[in-house]
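Sending over a structure as structure tokens; questions will come in a sec.
What you see is the complex with one protein chain gone and the rest in place.
Take a look at subunit A:
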């Protein structure tokens, strides 16, 4: 418990310092609970998520960093490795390939990388995965772009 709190506090301070360094990630800690974090990440450029801002929810276990944090998308996203309804993410480093050397910040970076490089062979959203697997990149991109517009961009007017 103490170790995880100390480590999260370190990360908190680092985040405050690094804010300007990585403009794509804005991590913030819940005011009353250091084990709850949210992040706003920018959709990577040259992807259908470009221009969107996606919110992630982190739930950090007491055994952190020996155990990985649980992360899910709060913003709806059409992506092969993200569950369309729950926002659950299928990413190896959040499951069996976790290492305590990862931080919340680096997890965000890994998720941004996942957005740019979907892994259609392990789909959590089969419809999305199947579009890519069948080579319909245009179909996939337009669906993903539509949901980015609908859910991840400020409403016009």
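Criterion: contacts are C-beta pairs under 8 Å (C-beta built on N, C-alpha and C of every residue); 3 or more make two chains touch, one makes a residue touch a chain; residues count from 1.
Definition applied: contacts and distances are computed from a predicted model.
Asks: There's a gap in the complex where one chain should be. From "RBR-type E3 ubiquitin transferase", "SKP1-like protein", "Rad17" or "Ribosomal protein S8", what does UniProt name that chain?
Replies: According to UniProt, the chain not displayed is called "RBR-type E3 ubiquitin transferase".
Asks: In terms of residues, what is the contact footprint of the unshown chain on subunit A?
Replies: Looking at subunit A, the ones touching the missing chain are residues 3, 6-7, 10-11, 14, 63, 65-67, 81, 88, 90, 93, 95-97, 99-102, 121-124, 126, 129-130, 133.
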